[in-house]
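First the structure, which I've put down as structure tokens, then a few questions once you've had a look.
Just one protein chain is left out here, and the rest sit where they should.
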Amino acid sequence: MTREKVRVQAIVNEQPVEFLCEPRQSLLECLRDILGLTGAKEGCNDGNCGACAVIMDGRLVNSCLVLGVEAHGRRITTIEGLARGAELHPIQRAFLEQGAVQCGFCTPGLILATKVLLDRHPDPSEPQIRRWLANHLCRCTGYDKIVRAVRKAAAELREVRA
Amino acid sequence: MKWFDYAAPRSLAEALDLLARNPRARPFAGGTDLLVQMRAGQLDPDLLVDLKHIPELNELDCDGSGTLRLGAAVPCCRIYEDERVRRYWPALAEVAEMIGGIPIQSRASLGGNLCNAAPSADSVPVLIALRAVCRIAGPSGERRIAVEEFCTGPGQTVLGPGELLVGFEIPPPEPASGACYLRFTPRAEMDIAVAGAAAAVRLSNGVIAWARVALAAVAPTPLLVREAGDWLADKAPTEENIREAAELARKAAKPITDMRGTAEQRRHLVGVLTRRALQQAIARAREAQP
Partner (left out) sequence: MSGGTYRVIGTRPIRHDGADKVTGRALFGADVRLPGMVYGYVLRSPYAHARIRRIDTSRAEKHPGVLAVVTAADLPTGPDRLIDLVEGTLPVSYARANVLARDKVLYKGHAVAAVAAVSRHVAEEAARLIEVEYEPLPPVLDVLEAMREDAPRVLEDLCMREFGELTDKAGNIGEHFRHVLGDVEKGFAEADVIVEREFRTVMVHQGYLEPQSATALWNQDGRVYIWTTTQGAFSAREATAWILDLPVSQVRVTPMEVGGAFGGKIRVYLEPLAALLSRKCGRPVQITMPRRDVFEATGPTPGTYIRVKMGARADGRITAAQVWMAYETGAFPSGQCGFGAICILAPYDIPNVLIDGYDVVVNKPSTAPYRAPGATQAAFAAESVVDELAERLGMDPIEFRLKNAAREGSRRADGLKYQRIGCVEVLEAMRNHPHYRAPLEGPNRGRGVAMGYWFNIGWYSSCTISVNPDGTVNLVEGSVDLSGTRTTIAMQAAEVLGLRPEQVHPVVADTDSIGPTAVTGGSRTTYATGWAAWEAANDVIRQMKQRAALLWEVDPEAVCFEHGVFRSGDRSMTFAELAERLEETGGPVIGRGTVNPSSAGGSFAGAIVDVEVDPETGKVTVLRFTSVQDAGTAINPTAVEGQMQGGSAQGIGWALNEEYYWSPEGAMLNSTLLDYREPTALDVPPIETVIVEVPEPEHPFGVRGVGEANIVPPPAAIANAIYRAIGVRLRQLPMKPSAVLEAIWSKES
């Protein structure tokens, strides 16, 4: 083994970044510990809770199961990249208005999951929403207000696009 | 985690060379099983070989004969988003949507599912039912084996030193055929199957021309139940015959009791799921265009 760190260059939240990491550091660790983006959370470190979810090349991924070195050459969006300046994204606003945030730990992953969902399926049904979010555990809300927030955001985004 | 090195070869030859020179290397695609096992201390490779930049392992195409060539590293999301897979191999698209959840499906591959060789692997019974063939490459060249031969025990496969699963070849669907995989999980999603059953049938002149039944999570490996399929050949697709085939599957199962289910429960579920999977496969066969 070389015991050498690897240089990674990527686009994170539309900004080029460059860092050195150990191959054993997950993308989650690199985001949190090297790039200072602590919005993605460690809930289980084995892909079963969704709290670490980020968007990589347009796909929702559990960043705990992606190696930092795999981010090389990729585009990554974290929760910190969603708002535009001082303006919250409609999904962020919908989560707040509908009371879909209690402790807030699952919220970043859920909001990013919602973004990918609504980018692909602008008018999802409730079963579709619940299925899409099945990997994202929430222990506080019972999911009810989260589903309402997703529908509200979907309606608002459809209107904006129309 | 222990330290390991990382390599991302751009060609199959390069990958095979890395594996040959590093006996403690492990190939990976999605990493959704591998990283979890490494963190739990069950595996400790010195080198991870990333397969996601190798063209052969990432192809998803139909060749001239209508065979689906599916690279081992293709993530589930590409499988179920593909129009051709949804149309001609719907059971494959469905099982790709069952594995984990959306973020897992962005990364997890059927090749990884097979090579992980868990008895509960959901995609393997489907691949078996669809008569998929594995392409393996290694130091002595390429070979092919049927999917049902690939797993030899929990976590164990036929892959020898330096060998790599390159991909699958899935034959084109025959006229009036249908397939279905059903599994039982305590939650709606996100669980490892307590038991699973895949069925594929072809109808011809009002009878079952052939049938294949394969099971998950009720034996040391995914299990092709030849006797169930053989028994159904040339029989009418009646409820009674379906039940008999399900009973044969139930008898073939060798389940254990563990934290995911009891042996009695699993044995019982095999009967229920095989029956239901056969019913749906037959219904699909009836609907399929000749």
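Order as written gives the chain letters A and B; numbering starts at 1 within each chain.
Note that contacts are C-beta pairs under 8 Å (C-beta built on N, C-alpha and C of every residue); 3 or more make two chains touch, one makes a residue touch a chain.
Small disclaimer: the values here were computed from a predicted structure and weren't measured.
Here one chain is not drawn; of A:Ile79, A:Leu118 or A:Leu157, the residue touching it is A:Ile79.
The missing chain, though absent from the display, is touched by one residue of A:Val8, A:Met56 or A:Val101; that residue is A:Val101.
Remark: the omitted chain is touched by one listed residue; of B:Asn22, B:Thr67, B:Gln265 or B:Gln279 this is B:Gln265. Along chain A, the points of touch with the absent chain fall at residues 22, 24-25, 32, 36-46, 48-49, 51, 78-80, 82-83, 88, 92-93, 95-97, 99, 101-108, 111, 126, 129-131, 133-147. Seen from chain B, the chain kept out of the figure touches residues 1-3, 184, 186-192, 194, 258-262, 264-265, 268-269, 272.
One rule holds for everything that comes next: only the chains that are shown with their structure count from here on.
Chain A meets chain B in the complex at residues 1-4, 6, 22-24, 26, 45-48, 50, 53, 56, 59-62, 64-67, 69-70, 113, 116, 131-132, 134-136. Listed in rising order, the residues of chain B touching chain A in the complex are 1-6, 8, 30-32, 35-36, 39, 46-48, 50, 52, 77, 100-104, 106-107, 188-190.
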